[in-house]
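In what follows, a structure is listed as C-alpha coordinates, so that the remarks can point back to it.
Complex shown without one protein chain; remaining protein chains in place.
Naming follows writing order (A and B), and every chain is counted from residue 1.
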Amino acid sequence: MTVEPAATRLRHQVPLIVWLVLVWMLLWGTWSWANLLSGLLVALAVLTLLPLPHVVGGARVRPVPLLAFLGHFVVDLFVSGAQVAWQTVRPRPVTRSAIVRVQLRADSDLLLTMVAEALSLVPGSLVLDLDREEKLITLHLLQVRDLAAVAEEKASVLRTEDRLVRAFGSPADVARLSAAPAAERLP
Amino acid sequence: MTAWDDVVAYSCLLAGAALCLTAGLGLVRFPDVLSRMHAGTKPQVLGVLLVMVGAAIRLDGWANAWMLLLVAAFQLLTAPVSAQMISRVAYRRRHVRRDLLLVDEFGGAGHQDVRHHGDEPGDAPPEQPGPGQPSS
Partner (left out) sequence: MNLVDHALYALIAGGALLALVRLARGPSLLDRVVATDTLLVIISAGLAVHAALTQDPTVVPVLVVVALLAFVGSVSVARYIGGMLLRSGTGDGRDPGLPVAAEERENRS
(Lines give C-alpha, C1' and ligand atoms only; values in the text may rest on other atoms or scores of the structure.)
Protein backbone atom coordinates (compact mmCIF):
# COMPACT_ATOMS: atom_id res chain seq x y z
CA MET A 1 0.00 0.00 0.00
CA THR A 2 1.41 3.35 -0.96
CA VAL A 3 2.00 6.05 1.60
CA GLU A 4 -0.19 9.06 1.06
CA PRO A 5 -1.22 12.13 3.02
CA ALA A 6 -3.81 11.57 5.67
CA ALA A 7 -6.09 14.19 4.14
CA THR A 8 -6.39 12.38 0.79
CA ARG A 9 -6.97 9.09 2.54
CA LEU A 10 -9.76 10.59 4.57
CA ARG A 11 -11.33 12.25 1.53
CA HIS A 12 -11.36 8.93 -0.31
CA GLN A 13 -12.95 7.18 2.61
CA VAL A 14 -15.72 9.65 3.35
CA PRO A 15 -18.21 8.17 0.85
CA LEU A 16 -17.56 4.71 2.26
CA ILE A 17 -18.08 5.89 5.82
CA VAL A 18 -21.31 7.64 4.85
CA TRP A 19 -22.54 4.47 3.14
CA LEU A 20 -21.66 2.26 6.13
CA VAL A 21 -23.33 4.62 8.59
CA LEU A 22 -26.39 4.72 6.36
CA VAL A 23 -26.57 0.91 6.28
CA TRP A 24 -26.19 0.82 10.06
CA MET A 25 -29.01 3.28 10.57
CA LEU A 26 -31.26 1.44 8.13
CA LEU A 27 -30.58 -1.77 10.01
CA TRP A 28 -31.66 -0.19 13.27
CA GLY A 29 -34.53 1.46 11.48
CA THR A 30 -34.71 4.55 13.63
CA TRP A 31 -32.83 7.82 13.61
CA SER A 32 -31.11 8.81 16.81
CA TRP A 33 -27.82 10.37 17.83
CA ALA A 34 -26.81 7.16 19.57
CA ASN A 35 -27.28 5.23 16.33
CA LEU A 36 -25.34 7.83 14.38
CA LEU A 37 -22.40 7.71 16.81
CA SER A 38 -22.27 3.95 17.14
CA GLY A 39 -22.58 3.64 13.35
CA LEU A 40 -19.67 6.01 12.93
CA LEU A 41 -17.60 3.96 15.37
CA VAL A 42 -18.43 0.70 13.59
CA ALA A 43 -17.66 2.22 10.19
CA LEU A 44 -14.28 3.50 11.36
CA ALA A 45 -13.47 0.13 12.93
CA VAL A 46 -14.40 -1.70 9.73
CA LEU A 47 -12.32 0.61 7.58
CA THR A 48 -9.31 0.33 9.87
CA LEU A 49 -9.47 -3.42 10.25
CA LEU A 50 -10.37 -4.20 6.62
CA PRO A 51 -8.87 -1.50 4.44
CA LEU A 52 -10.23 -1.38 0.89
CA PRO A 53 -8.53 -0.23 -2.28
CA HIS A 54 -9.64 3.17 -3.48
CA VAL A 55 -12.18 3.08 -6.23
CA VAL A 56 -13.76 6.47 -5.80
CA GLY A 57 -11.40 8.53 -7.91
CA GLY A 58 -12.48 11.54 -9.92
CA ALA A 59 -16.13 10.65 -9.74
CA ARG A 60 -18.74 13.34 -9.51
CA VAL A 61 -22.49 13.37 -9.64
CA ARG A 62 -24.46 15.42 -12.13
CA PRO A 63 -28.11 15.56 -11.04
CA VAL A 64 -29.92 15.90 -14.38
CA PRO A 65 -28.08 13.09 -16.25
CA LEU A 66 -28.38 11.02 -13.09
CA LEU A 67 -32.14 11.38 -13.18
CA ALA A 68 -32.14 10.46 -16.87
CA PHE A 69 -30.07 7.37 -16.12
CA LEU A 70 -32.25 6.34 -13.18
CA GLY A 71 -35.40 6.74 -15.22
CA HIS A 72 -34.04 4.58 -18.03
CA PHE A 73 -32.73 2.09 -15.49
CA VAL A 74 -36.07 1.61 -13.75
CA VAL A 75 -37.86 1.22 -17.10
CA ASP A 76 -35.19 -1.25 -18.24
CA LEU A 77 -35.54 -3.19 -15.00
CA PHE A 78 -39.26 -3.66 -15.53
CA VAL A 79 -38.90 -4.39 -19.24
CA SER A 80 -36.18 -6.99 -18.67
CA GLY A 81 -38.10 -8.66 -15.86
CA ALA A 82 -41.19 -8.88 -18.03
CA GLN A 83 -39.18 -10.03 -21.05
CA VAL A 84 -37.40 -12.88 -19.30
CA ALA A 85 -40.63 -13.84 -17.55
CA TRP A 86 -42.39 -14.03 -20.91
CA GLN A 87 -39.60 -16.17 -22.31
CA THR A 88 -40.06 -18.64 -19.50
CA VAL A 89 -43.81 -19.04 -19.90
CA ARG A 90 -44.20 -18.99 -23.67
CA PRO A 91 -44.50 -22.39 -25.29
CA ARG A 92 -41.51 -22.01 -27.66
CA PRO A 93 -38.21 -22.71 -25.91
CA VAL A 94 -35.12 -20.53 -26.11
CA THR A 95 -33.39 -21.37 -29.36
CA ARG A 96 -30.70 -18.81 -30.10
CA SER A 97 -28.42 -17.01 -27.70
CA ALA A 98 -25.17 -15.21 -28.36
CA ILE A 99 -21.93 -14.15 -26.71
CA VAL A 100 -20.69 -10.75 -27.82
CA ARG A 101 -17.87 -8.42 -26.88
CA VAL A 102 -18.31 -4.69 -26.72
CA GLN A 103 -15.58 -2.07 -26.59
CA LEU A 104 -16.37 0.31 -23.75
CA ARG A 105 -14.92 3.80 -23.45
CA ALA A 106 -15.05 4.59 -19.75
CA ASP A 107 -11.68 4.22 -18.08
CA SER A 108 -12.21 4.06 -14.34
CA ASP A 109 -12.76 1.13 -12.01
CA LEU A 110 -15.88 2.61 -10.48
CA LEU A 111 -17.51 3.46 -13.80
CA LEU A 112 -16.77 0.06 -15.32
CA THR A 113 -18.19 -1.64 -12.25
CA MET A 114 -21.35 0.39 -12.46
CA VAL A 115 -21.69 -0.29 -16.18
CA ALA A 116 -21.34 -4.02 -15.55
CA GLU A 117 -23.88 -3.94 -12.73
CA ALA A 118 -26.36 -1.97 -14.78
CA LEU A 119 -25.91 -4.21 -17.82
CA SER A 120 -26.66 -7.33 -15.82
CA LEU A 121 -30.04 -5.90 -14.96
CA VAL A 122 -31.12 -4.51 -18.33
CA PRO A 123 -32.94 -6.60 -20.94
CA GLY A 124 -31.32 -9.67 -22.32
CA SER A 125 -27.71 -9.32 -21.27
CA LEU A 126 -25.54 -10.94 -18.62
CA VAL A 127 -21.94 -9.99 -18.01
CA LEU A 128 -19.51 -12.84 -18.61
CA ASP A 129 -16.18 -11.12 -18.41
CA LEU A 130 -14.68 -7.66 -18.15
CA ASP A 131 -11.19 -7.01 -19.40
CA ARG A 132 -9.93 -4.05 -17.42
CA GLU A 133 -6.91 -3.18 -19.59
CA GLU A 134 -8.68 -3.42 -22.93
CA LYS A 135 -12.01 -2.12 -21.57
CA LEU A 136 -13.70 -5.02 -23.33
CA ILE A 137 -16.89 -6.35 -21.82
CA THR A 138 -18.24 -9.77 -22.74
CA LEU A 139 -21.97 -10.34 -22.56
CA HIS A 140 -24.25 -13.31 -22.91
CA LEU A 141 -27.46 -12.44 -24.70
CA LEU A 142 -30.54 -14.53 -24.11
CA GLN A 143 -32.65 -15.10 -27.20
CA VAL A 144 -31.44 -13.10 -30.18
CA ARG A 145 -33.25 -13.44 -33.48
CA ASP A 146 -30.53 -12.61 -36.03
CA LEU A 147 -27.37 -10.61 -36.48
CA ALA A 148 -29.30 -7.35 -36.74
CA ALA A 149 -30.68 -7.99 -33.24
CA VAL A 150 -27.14 -8.58 -32.00
CA ALA A 151 -25.99 -5.25 -33.43
CA GLU A 152 -28.99 -3.56 -31.84
CA GLU A 153 -28.12 -5.04 -28.43
CA LYS A 154 -24.54 -3.81 -28.76
CA ALA A 155 -25.75 -0.31 -29.55
CA SER A 156 -28.01 -0.36 -26.50
CA VAL A 157 -25.07 -1.43 -24.31
CA LEU A 158 -23.15 1.61 -25.51
CA ARG A 159 -26.17 3.83 -24.86
CA THR A 160 -26.35 2.57 -21.27
CA GLU A 161 -22.65 3.31 -20.80
CA ASP A 162 -23.16 6.74 -22.32
CA ARG A 163 -25.88 7.63 -19.82
CA LEU A 164 -23.85 6.33 -16.87
CA VAL A 165 -20.70 8.21 -17.81
CA ARG A 166 -22.65 11.40 -18.31
CA ALA A 167 -24.11 10.95 -14.83
CA PHE A 168 -20.97 10.01 -12.91
CA GLY A 169 -17.87 10.33 -15.09
CA SER A 170 -15.08 12.85 -14.84
CA PRO A 171 -14.83 15.51 -17.61
CA ALA A 172 -12.10 13.43 -19.28
CA ASP A 173 -14.45 10.44 -19.51
CA VAL A 174 -17.23 12.55 -21.02
CA ALA A 175 -14.79 14.01 -23.53
CA ARG A 176 -13.78 10.51 -24.56
CA LEU A 177 -17.44 9.72 -25.19
CA SER A 178 -17.90 12.54 -27.67
CA ALA A 179 -14.56 11.77 -29.30
CA ALA A 180 -15.76 8.30 -30.18
CA PRO A 181 -19.43 8.30 -31.20
CA ALA A 182 -21.26 5.17 -30.21
CA ALA A 183 -21.94 3.84 -33.69
CA GLU A 184 -18.37 3.90 -34.94
CA ARG A 185 -16.68 2.06 -32.13
CA LEU A 186 -18.40 -1.26 -32.62
CA PRO A 187 -15.69 -3.89 -32.94
CA MET B 1 -55.18 1.78 6.46
CA THR B 2 -57.33 2.62 3.51
CA ALA B 3 -58.60 0.27 0.88
CA TRP B 4 -56.38 1.80 -1.82
CA ASP B 5 -53.23 0.97 0.12
CA ASP B 6 -54.29 -2.64 0.26
CA VAL B 7 -55.07 -2.78 -3.43
CA VAL B 8 -51.63 -1.41 -4.34
CA ALA B 9 -49.87 -3.65 -1.82
CA TYR B 10 -51.68 -6.78 -2.97
CA SER B 11 -51.00 -6.09 -6.63
CA CYS B 12 -47.30 -5.59 -5.90
CA LEU B 13 -47.20 -8.81 -3.88
CA LEU B 14 -49.05 -10.74 -6.59
CA ALA B 15 -46.79 -9.48 -9.38
CA GLY B 16 -43.70 -10.22 -7.31
CA ALA B 17 -44.83 -13.73 -6.43
CA ALA B 18 -45.69 -14.41 -10.07
CA LEU B 19 -42.19 -13.29 -11.07
CA CYS B 20 -40.73 -15.68 -8.48
CA LEU B 21 -42.72 -18.47 -10.11
CA THR B 22 -41.37 -17.55 -13.55
CA ALA B 23 -37.84 -17.57 -12.13
CA GLY B 24 -38.36 -21.17 -11.04
CA LEU B 25 -39.96 -22.00 -14.37
CA GLY B 26 -37.01 -20.52 -16.23
CA LEU B 27 -34.60 -22.53 -14.12
CA VAL B 28 -36.29 -25.71 -15.21
CA ARG B 29 -36.96 -24.84 -18.85
CA PHE B 30 -33.85 -23.01 -20.05
CA PRO B 31 -31.23 -25.10 -21.82
CA ASP B 32 -27.88 -24.20 -20.22
CA VAL B 33 -26.30 -22.59 -17.16
CA LEU B 34 -25.95 -19.16 -18.72
CA SER B 35 -29.60 -19.00 -19.76
CA ARG B 36 -30.65 -20.25 -16.33
CA MET B 37 -28.58 -17.47 -14.86
CA HIS B 38 -30.79 -15.02 -16.76
CA ALA B 39 -33.85 -16.58 -15.18
CA GLY B 40 -32.19 -16.53 -11.78
CA THR B 41 -31.32 -12.85 -11.85
CA LYS B 42 -33.74 -10.67 -13.73
CA PRO B 43 -37.30 -11.73 -12.89
CA GLN B 44 -35.94 -12.59 -9.49
CA VAL B 45 -34.60 -9.13 -8.67
CA LEU B 46 -37.72 -7.41 -9.97
CA GLY B 47 -39.92 -9.88 -8.10
CA VAL B 48 -38.14 -9.33 -4.81
CA LEU B 49 -38.30 -5.56 -5.28
CA LEU B 50 -42.06 -5.72 -5.86
CA VAL B 51 -42.61 -8.03 -2.89
CA MET B 52 -40.59 -5.71 -0.67
CA VAL B 53 -42.62 -2.70 -1.81
CA GLY B 54 -45.83 -4.56 -1.11
CA ALA B 55 -44.64 -5.68 2.31
CA ALA B 56 -43.43 -2.18 3.17
CA ILE B 57 -46.90 -0.81 2.39
CA ARG B 58 -48.62 -3.49 4.46
CA LEU B 59 -46.34 -3.26 7.50
CA ASP B 60 -46.72 -0.21 9.67
CA GLY B 61 -43.77 1.73 10.95
CA TRP B 62 -40.79 3.22 9.19
CA ALA B 63 -38.28 0.88 10.86
CA ASN B 64 -39.59 -2.10 8.88
CA ALA B 65 -39.76 -0.09 5.68
CA TRP B 66 -36.11 0.92 6.00
CA MET B 67 -35.01 -2.63 6.60
CA LEU B 68 -36.97 -3.86 3.57
CA LEU B 69 -35.39 -1.09 1.52
CA LEU B 70 -31.99 -2.34 2.66
CA VAL B 71 -32.84 -5.87 1.55
CA ALA B 72 -33.90 -4.56 -1.87
CA ALA B 73 -30.70 -2.52 -2.20
CA PHE B 74 -28.53 -5.52 -1.30
CA GLN B 75 -30.41 -7.57 -3.84
CA LEU B 76 -29.78 -5.01 -6.58
CA LEU B 77 -26.09 -4.77 -5.71
CA THR B 78 -25.28 -8.42 -5.17
CA ALA B 79 -27.31 -10.27 -7.81
CA PRO B 80 -25.17 -9.05 -10.76
CA VAL B 81 -21.94 -9.83 -8.89
CA SER B 82 -22.77 -13.44 -8.10
CA ALA B 83 -24.27 -13.90 -11.56
CA GLN B 84 -21.07 -12.69 -13.17
CA MET B 85 -18.84 -14.91 -11.06
CA ILE B 86 -20.90 -18.01 -11.75
CA SER B 87 -21.31 -17.36 -15.46
CA ARG B 88 -17.61 -16.75 -15.91
CA VAL B 89 -16.78 -20.07 -14.31
CA ALA B 90 -19.53 -21.67 -16.39
CA TYR B 91 -17.98 -20.42 -19.61
CA ARG B 92 -14.54 -21.66 -18.58
CA ARG B 93 -15.94 -25.04 -17.77
CA ARG B 94 -17.68 -25.29 -21.14
CA HIS B 95 -21.19 -25.37 -19.66
CA VAL B 96 -22.41 -23.59 -22.78
CA ARG B 97 -24.65 -25.12 -25.38
CA ARG B 98 -22.55 -24.10 -28.36
CA ASP B 99 -25.14 -25.33 -30.84
CA LEU B 100 -27.49 -22.63 -29.58
CA LEU B 101 -25.02 -19.79 -29.98
CA LEU B 102 -25.56 -17.46 -32.90
CA VAL B 103 -22.21 -15.73 -32.46
CA ASP B 104 -19.42 -16.22 -29.96
CA GLU B 105 -17.02 -13.33 -30.01
CA PHE B 106 -15.34 -14.39 -26.79
CA GLY B 107 -13.53 -17.15 -28.68
CA GLY B 108 -13.42 -20.45 -26.84
CA ALA B 109 -9.69 -21.02 -26.86
CA GLY B 110 -7.84 -19.33 -24.07
CA HIS B 111 -10.98 -18.61 -22.13
CA GLN B 112 -11.96 -22.20 -21.58
CA ASP B 113 -10.20 -24.94 -19.75
CA VAL B 114 -8.38 -27.33 -21.99
CA ARG B 115 -8.88 -30.11 -19.51
CA HIS B 116 -12.06 -32.05 -19.13
CA HIS B 117 -13.44 -31.94 -15.63
CA GLY B 118 -16.04 -34.61 -15.87
CA ASP B 119 -19.12 -32.55 -15.14
CA GLU B 120 -19.57 -30.89 -18.52
CA PRO B 121 -22.74 -31.44 -20.54
CA GLY B 122 -22.49 -34.22 -23.08
CA ASP B 123 -22.37 -32.00 -26.15
CA ALA B 124 -19.35 -30.03 -25.00
CA PRO B 125 -16.51 -31.46 -27.03
CA PRO B 126 -13.52 -32.19 -24.84
CA GLU B 127 -10.29 -31.13 -26.46
CA GLN B 128 -8.35 -33.63 -24.44
CA PRO B 129 -9.74 -37.05 -23.79
CA GLY B 130 -11.20 -38.47 -20.79
CA PRO B 131 -12.86 -37.52 -17.56
CA GLY B 132 -10.91 -38.85 -14.66
CA GLN B 133 -7.49 -38.49 -16.22
CA PRO B 134 -6.43 -34.98 -15.24
CA SER B 135 -2.93 -34.14 -16.25
CA SER B 136 -1.81 -32.96 -12.84
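Heads up, the rule we're going with is that a residue touches a chain if its C-beta (ideal position, glycine included) is under 8 Å from a C-beta of that chain, and two chains touch if they have at least 3 such contacts.
These numbers come from a predicted model, not from an experiment.
Within the entire complex, the positions of chain B that touch the omitted partner chain are 9-10, 13-14, 16-18, 20-25, 27-28, 33, 36-37, 39-40, 44, 47-48, 51-52, 54-55, 57-61, 63-64, 67-68, 70-71, 74-75, 78-79, 81-82, 85-86, 88-90, 92-93, 95, 110-111, 113-115, 117-121, 131-132, 134-136.
The definition used in the following text is that only the chains that are shown with their structure count from here on.
Once the centre of each chain is set as its mean CA position, chain A and chain B turn out to be 17 Å apart. Looking at the complex, you find that chain A touches chain B at residues 23, 25-30, 77-78, 80-81, 83-85, 87-89, 93-101, 116-117, 119-121, 124, 126-130, 138, 140, 142, 144, 146-147, 150, 187. In the complex of the two chains, the chain B residues touching chain A come out as 18-19, 22-23, 25-26, 29-31, 34-35, 37-39, 41-43, 45-47, 49, 61-64, 66-67, 69-70, 76-77, 79-81, 83-84, 87-88, 91, 96, 100-106, 111.
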